[in-house]
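All protein chains but one are shown in place.
In this document, chain identifiers A, B and C correspond to the written order of the chains, with residue numbering beginning at 1 in each.
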Amino acid sequence: YNCESQNMERLLKKRQIRSQLVRECIAEFLGLYIAVIFGSGSAAQVITSKGTHGSYLTIQLGSALGAIFGILVARGVSGAHLNPVYSMTLCILGCHPWRKLPCYALSHLLGAFLGNALNVFFLYVNTDAIQVFSGGQLSVAGPNATAGIFCSYPAEHLSFWGGLVDQVVTTAVFLLCCVALEDRRHGPLAEGLHPVLVGGLILTVGLSMGSNCGFPLNPARDLGPRLFTFIAGWGVEVFKAGGGWWWVPTVAPFVGGVLGTLTYELLIEAHHPDTSNEESHVLMNINLRCTDCEI
Amino acid sequence: YNCESQNMERLLKKRQIRSQLVRECIAEFLGLYIAVIFGSGSAAQVITSKGTHGSYLTIQLGSALGAIFGILVARGVSGAHLNPVYSMTLCILGCHPWRKLPCYALSHLLGAFLGNALNVFFLYVNTDAIQVFSGGQLSVAGPNATAGIFCSYPAEHLSFWGGLVDQVVTTAVFLLCCVALEDRRHGPLAEGLHPVLVGGLILTVGLSMGSNCGFPLNPARDLGPRLFTFIAGWGVEVFKAGGGWWWVPTVAPFVGGVLGTLTYELLIEAHHPDTSNEESHVLMNINLRCTDCEI
Amino acid sequence: YNCESQNMERLLKKRQIRSQLVRECIAEFLGLYIAVIFGSGSAAQVITSKGTHGSYLTIQLGSALGAIFGILVARGVSGAHLNPVYSMTLCILGCHPWRKLPCYALSHLLGAFLGNALNVFFLYVNTDAIQVFSGGQLSVAGPNATAGIFCSYPAEHLSFWGGLVDQVVTTAVFLLCCVALEDRRHGPLAEGLHPVLVGGLILTVGLSMGSNCGFPLNPARDLGPRLFTFIAGWGVEVFKAGGGWWWVPTVAPFVGGVLGTLTYELLIEAHHPDTSNEESHVLMNINLRCTDCEI
Partner (left out) sequence: YNCESQNMERLLKKRQIRSQLVRECIAEFLGLYIAVIFGSGSAAQVITSKGTHGSYLTIQLGSALGAIFGILVARGVSGAHLNPVYSMTLCILGCHPWRKLPCYALSHLLGAFLGNALNVFFLYVNTDAIQVFSGGQLSVAGPNATAGIFCSYPAEHLSFWGGLVDQVVTTAVFLLCCVALEDRRHGPLAEGLHPVLVGGLILTVGLSMGSNCGFPLNPARDLGPRLFTFIAGWGVEVFKAGGGWWWVPTVAPFVGGVLGTLTYELLIEAHHPDTSNEESHVLMNINLRCTDCEI
């Protein structure tokens, strides 16, 4: 039985894009778009309902589960990086071509921007949830602040240097575990378990390292929504808040990503005994996962 | 060893129905019946216990886990759609014959109706839990409202158009992810992981898009229980409430389903490079799952 | 490499029991023992800590996860029924010999009894947790009641008939899903997923049908601990409470088990089309799981 209608097939064939890079960028875009809808959506639900429709755990679960479905939407086409830091890490390890990095990063930025723009507009602005909650005032701080739905702001106790270090350390631990999950030496994972474990990892980071400044971990997922709030009415305060906090979650995760990856490579990967040439390659799972990748 | 008693086998053989369509409809009926018992049951438990035996998360978990077991009960016979929107989506994609759609939808409606009727009658009406909670008054709004146990009502802040858009957007995101889960290009899933991921998806939608009007996502699961409450004593108010809200979760999900499916098809599926003819078919998992299907 | 020390091997060989039935009974005993330690333990933790070390969800999760590990401890030897109702169901379906049923049921009773006796004695009586909480008075009702840690008592609103029906309906839904999980027609499950799903099912029942009278589901798991509390100081009140409630969760689950199993058999199983003789057997998973079973 041919599981495709003639009409649908004709429609799809007309639109087919043959550029591998464009296809991958669309997949990365849609993947982060989906992840962000669920992540920001859960924050919006908890904050605008004043806790009647969720708690802090809701936000952590929403971010984690959102990432799982973002990955499942994109993985067969592009490997589902969904994070420019992760793309950069794969470039460093030689698993992804450097020339693709800017395209991927831009797709991530756009996905996070539009995911928030549409999601918020349709689900929470359009439905008045945010207006009713905030009394019509889109503010970055104070009891009715809604900017925290979209991107990270530092807790009051957090100094600038503290925040910088927090972002470096948090992303380092995150990437170290991500790279370990790809290391074939630890044996295979049941099909489809990998995305679930990445979601579990995001949940774990949220449970244990989220109270200083949220757990952005992802420059695109932080800067994209911040740009959206800047345009959508929260104004320049989104960049000024926390002493110009905005660039910390944009830059520090790249530093943390390199640190975490190198730590794993030097402590574990470097010492795997050589076996056959083919078997000695790190991070084979990525290639297995990404069925269409050019690399 | 023959894992079937002679008596049981004789009993079963007598009752055997040979019509494939009837068998599938019974499976769809029982699947949604089971899903609804757990979904509505968890709402009833939280509301009638006034939060001592659960919280908002309980309802979200109950709906998600209920769907998993509903799918596991039906999937080998009919593929376990459990949602007329999903059946329609598969028809559009050419994976399911259009002529079966009305039968499936009716089975869903009946399953959701009876699941609530029996569940409520035996577990919460019969045991006085609802009577004690509501002071004997079956009301749709107010502090002792119990109609929200069965089907969705809009939050106070929600305008009519807001609700309509919410339902379209929510179902679109839901169906987009459902279709992506079936796309073979993303690689196989470990046996039995698919139903668990669909449950996780329902949980995710509940965590991030549930505060405007619940997350019906499923016309049958909303209209069936509404009909039951209409008959069972809540009266015509179940249709009048929220400015005649009832038809929104009945109609809007179909629009959202088409939107979400087309988005995935045009952004991802359309651009999969052609490989062998057999391998190019979308949504193969469905056929693999449904061992008896006629299609 | 031989993963067994010479000393250990000699020690083990001396003790080897060759009777298949005794081996199976020991496994069933230990499985429910483990399940009950975790299930009752989580209730004890929540109640004696007055909610500072857990909430109602803790008890539901503890029961569900406890069952998973109980099954994992026993499944290779006996198939891990851990519930006389489930054993009876398998007998009816011809998957388990009737003559073994009493031995299994007794093992379950003993496991639940001793699991509570040791667990409570060592972890909560011995450590004074229960004494400090209850002011030294082991009571069945009232604000400092501790009997509910061990076995089920009906909620105040629950009539006798309401409770009886609740137990029949709850166990029927539970067993229907258990039997469906074993039906090969729904396709295989990834190795080790089956116990996890049974745990998920217990969680689901707890989330949606737990507020009337807990969710005993298992006569041995209810009567065993009740006998323990009778002996250990709570006295005859454990049998008198709720108008002689005790026999309801002891008898009603057997009725519910038959009902649920027959419902599944008549609605789904009976209509599976005949294929090859070998393939037509229901419930093959059980045999695959239980590597040593005699049957």
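Criterion: contacts are C-beta pairs under 8 Å (C-beta built on N, C-alpha and C of every residue); 3 or more make two chains touch, one makes a residue touch a chain.
Bear in mind the structure is a predicted one, so any value in this text is a computation, not a measurement.
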Kindly name the visible chains that come into contact with the excluded chain.
-> A, C
With the full complex in mind, choose from C:Cys103, C:Ala190 or C:Ala232 the residue touching the hidden chain.
-> C:Ala190
Touching the absent chain in the whole complex: find that residue among A:Gly210, A:Gly242 or A:Gly257.
-> A:Gly210
Name every residue on subunit C in touch with the hidden partner chain.
-> 1-6, 8-9, 11-13, 15-18, 22-23, 26-27, 30, 34, 37-42, 44-45, 48-49, 52-55, 57-58, 61-62, 65-66, 68-69, 72-77, 118-119, 122-123, 126-129, 132, 190-193, 196, 288-289, 291-292
Touching the hidden chain in the full complex, which residues of subunit A are there? Just list them.
-> 55-57, 92-95, 155, 157-159, 161-163, 165-166, 169-170, 173, 176-177, 180-181, 183, 185-190, 193, 197, 200-201, 203-205, 207-212, 264-273, 281-284, 286-287, 295
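Criterion: only the chains that are shown with their structure count from here on.
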Have a look at which chains touch which and call the overall pattern line, ring, star, complete or other.
-> line
Inter-centroid spacing, subunit C versus subunit B (mean Cα positions, whole Å) | 29
Check: subunit A positions touching at least 2 other chains come out as 190
